[in-house]
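Take a look at the structure set out below.
Showing just some of the chains, left in place.
First chain written, first letter: the chains are A, B and C, and each begins at residue 1.
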Amino acid sequence: MSIKVAVVGAAGYSGEELLRLLARHNDVEVKVITSRKYAGQPVSDVFPRFWRSELKFTAPDVKTIAAECDAVFLALPHGLATEYAIPLLEAGLKIIDISADFRLRSTAKYEEYYGEPHPAPELLKRAVYGMPERYREQIKTADLIACPGCYPTSSILPTAPLLEAGLVSTEDIAVVSMSGVTGAGRKVDLPFIFPECNESVKAYKPYGHRHLPEIEQEMAVAAGTDQEIAINFVPHLVPVNRGINSTILLNATEGCSMDKIAAAYEKAYANEKFVRILPPGKCSDTKYVTMSNCCEIGFNYDPHTNKVILTSVIDNLTKGASGQALQCMNIMFGLQETAGLL
Amino acid sequence: MSIKVAVVGAAGYSGEELLRLLARHNDVEVKVITSRKYAGQPVSDVFPRFWRSELKFTAPDVKTIAAECDAVFLALPHGLATEYAIPLLEAGLKIIDISADFRLRSTAKYEEYYGEPHPAPELLKRAVYGMPERYREQIKTADLIACPGCYPTSSILPTAPLLEAGLVSTEDIAVVSMSGVTGAGRKVDLPFIFPECNESVKAYKPYGHRHLPEIEQEMAVAAGTDQEIAINFVPHLVPVNRGINSTILLNATEGCSMDKIAAAYEKAYANEKFVRILPPGKCSDTKYVTMSNCCEIGFNYDPHTNKVILTSVIDNLTKGASGQALQCMNIMFGLQETAGLL
Amino acid sequence: MSIKVAVVGAAGYSGEELLRLLARHNDVEVKVITSRKYAGQPVSDVFPRFWRSELKFTAPDVKTIAAECDAVFLALPHGLATEYAIPLLEAGLKIIDISADFRLRSTAKYEEYYGEPHPAPELLKRAVYGMPERYREQIKTADLIACPGCYPTSSILPTAPLLEAGLVSTEDIAVVSMSGVTGAGRKVDLPFIFPECNESVKAYKPYGHRHLPEIEQEMAVAAGTDQEIAINFVPHLVPVNRGINSTILLNATEGCSMDKIAAAYEKAYANEKFVRILPPGKCSDTKYVTMSNCCEIGFNYDPHTNKVILTSVIDNLTKGASGQALQCMNIMFGLQETAGLL
């Protein structure tokens, strides 16, 4: 029994990644892929890798999607998901939103960082944060998933177990990330042309990044506090196609040790298929997770400064977006969580 | 009146960079370039870019160098400089050492990080730290220069003025750096072959890096404290040839502000030819300094966490090694500091 | 019923690629992976992407392999395959050799290009050239496959149908190829370190390349001539990890036209799963075939010079080596040809 899915806004890199993964999923049938810009064109015109596919882009039409599909992946630019989520939820479909629109719990935070009131606060309440390793039970029964951002996935997965175990403080957390250029999307803009990115390393949005409230929200949940956490998050652009490395510095609490860190990870992730904890002291490398749904985490303790130093790598398009989205879909429909992802 | 120079250990990337710069210097004559490995071979065999040159590598010979030269650049692997520095200083030559051998003030620190006692503690005392922006006067009269490491240059230049002005605390300083692969040297080793570096981002030596004591030493000097400073320094390898970006997080002190930071930089660097402070809030980009002796610094203040966030870029081979070495040589010989470097 | 396989010499990039593909093959069980260098080590130590695997490298042992396996992939450096092929064929196993050792029909050509007589001429006779699109029937009943070289695959697939149809002359064929650096193997050598390959494009071995006799052999077969064909083949190294583009210039014969070329390709490849002919006039792009077993071919006719211009792209490790090897294994064992390759 195939799950019939639609991908709305399928013409960006996360859309392409979704199609790549769905093509290898035995229990999914892609019924609809939409793109205003490419409506009418074969998917192989826009994404030549899919030359075997007979899919065509269509202009998004809620009625058609509601009629033909069981689940919908929304891969739209920020702010557009609500328009689809509301009617499709009403029609009984399961929605997995890859944008940021439903990730924040607080409408105040949403307004602070996005500059306008949230268009559908009730959806904010209804949405489940789509990180299976932390919200598997809720995802099982959810009908609206807010797929985490790439930087948040990259920084929450390594830090949450340590916050939960009280091994690190919530104060002075610093996340420094380096991302490949597909993280900017399939955007045609001067800063992203090849000669501007190649042989270039640069920080951008050194504070106030839109992923910040999301990271802080989840870290607070992990730490079990309703106090707001204020962290530093500094992203950088590096000349690779895919991959994010996040290096995270945290204050060790009393009694923290490499053994206890290892134990906390074991407790949190021992049975997880998509989180890999490296041997103590090792550092992650993005090239080992590209094109995979895996997050690899390395951990160190620096006695010189009493800091825990974590490195975490994901593929920004896979575990950072579409792979995690598919992982959620598998859970929502009671399938093997790894289907299409190994 | 040409200054006659020797480059000992000229067959690595910093050696090549030195030759590139020296070729454009009107007052320098390169008399000797040495390499045990390539002794007898034309420089153009090893570095085809120098096909116009008639230089040949020779096996290093102290007597020849002492007889023919006024100044010597030592670009040897760690631990070998002393053997040349002692006799050549005795012969009255000026020495600019690009290795780490004479950078640390403390023999104890040297021993802690290098695993053996310093071979020539008196040279440690005699050496001047080769960062013109901070030690210009001492460099003028020095005969032994310890050229700073690339990561230290990249992190001391942006932080020192703020430490001096008391605008940032010495506690909880975090330096996160990303370096191009030439930073590893012309090393033939599996981790550095193209497929292992390309499309790969990774941290390494997340604490205890050998540059750490050097960075902490100079930060303490800037802060005017004889207390040891303990910082976090986490380097990363990114797939570019040249360039280092260092992103630095510091605690702002009471009264710190963007205006005061700008003023501190103005005071420290207004007349510096090789330090450029970006407009407030901008971030640096390595591609604007590659092949140049410039350090570009961006600064931000994050009210959310009360942190000062600096970004700093240099070319690891130029301002991070050979350019800075040449800058020191110019000062030592009373030449225009920018000679050969613009 | 799983086919039990061994991979001998599994510690290079084609070995790693083979393991990646075999892991996704439902009917294969990898029993043995050998490497003298890494004997005893877990595969995940050498190839961290395989962290889920429990395989360990062993020192190659013919008896063990013969006892445990049905098929063997030989991924050894040139010249070593015979030592394994002889006893393992005797033991009744099927052998797929990824090296060049059994590709040439002519012992004279072998001696001319490899500088020594062929160690096992009878194996040369026995081996079937492992290009399914051209030798499927023979592969079905073969027990020794000589997997084609990457450049030969890249140049034979696009030219053979046109030679067969008499649309192009056998005279003045020029193949100009550009390959990613994994084509050189996992070789630790100065020309292959990152700074020597990055931002660098260069031809090498502009004539007399070892792949030349192989390409000429197969072109002659396609042309149905026992005359020797002499072509030009000039390879280049370009800074990508994977991928080969071959651009091929051929003299059009009388009556050649774009329609006839299209028809010849249709006839040859209409039902092929791993060859894709682009719409008339389009050029191939390596990024659309990397990590896939596909060869994409573009064709043009230039009336200005009466030349047919072909472009052909493959992934050098997949269709250029291990993917094609697996494709052959599928055929040899009567499995679906695409198993593990989609």
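Keep in mind that, in the parts below, a contact is a pair of C-beta atoms (placed from the backbone, for glycine too) under 8 Å apart; a residue touches a chain by one contact, two chains touch by 3 or more.
Since we're looking at a predicted model, the values are computed, not measured.
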(message) One sequence, 3 chains in place: how many copies belong to the entire complex?
(response) 4
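Here is the rule we use: only the chains that are shown with their structure count from here on.
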(request) Taking all protein C-alpha atoms shown, work out their mean, then name the chain whose own C-alpha mean is nearest to it. (result) A
(message) Report the inter-centroid distance (CA atoms only) between subunit A and subunit C in whole Å.
(response) 37
(message) For subunit B versus subunit C, what separation do you get between their C-alpha means, in angstrom?
(response) 47
(request) Return the distance between the CA-based centres of subunit A and subunit B, expressed in whole Å. (result) 39
(request) Indicate the residues of subunit B shared as contacts by at least two other chains. (result) 196, 199, 239-241
(message) For the complex, give me every residue of subunit A touching subunit C.
(response) 24, 48-49, 51, 199, 276, 285, 288, 291-292, 342
(message) Help me check something: in the complex, which residues belonging to subunit B touch subunit C?
(response) 13, 181-182, 186-190, 192-199, 239-241
(message) Give the list of subunit B residues in touch with subunit A in this complex.
(response) 172, 174, 176, 178, 180, 196, 199-204, 206-208, 212, 230-232, 234, 236, 238-243, 245, 247, 249, 283-287, 290, 298, 300, 302, 304-305, 307, 309, 311, 313
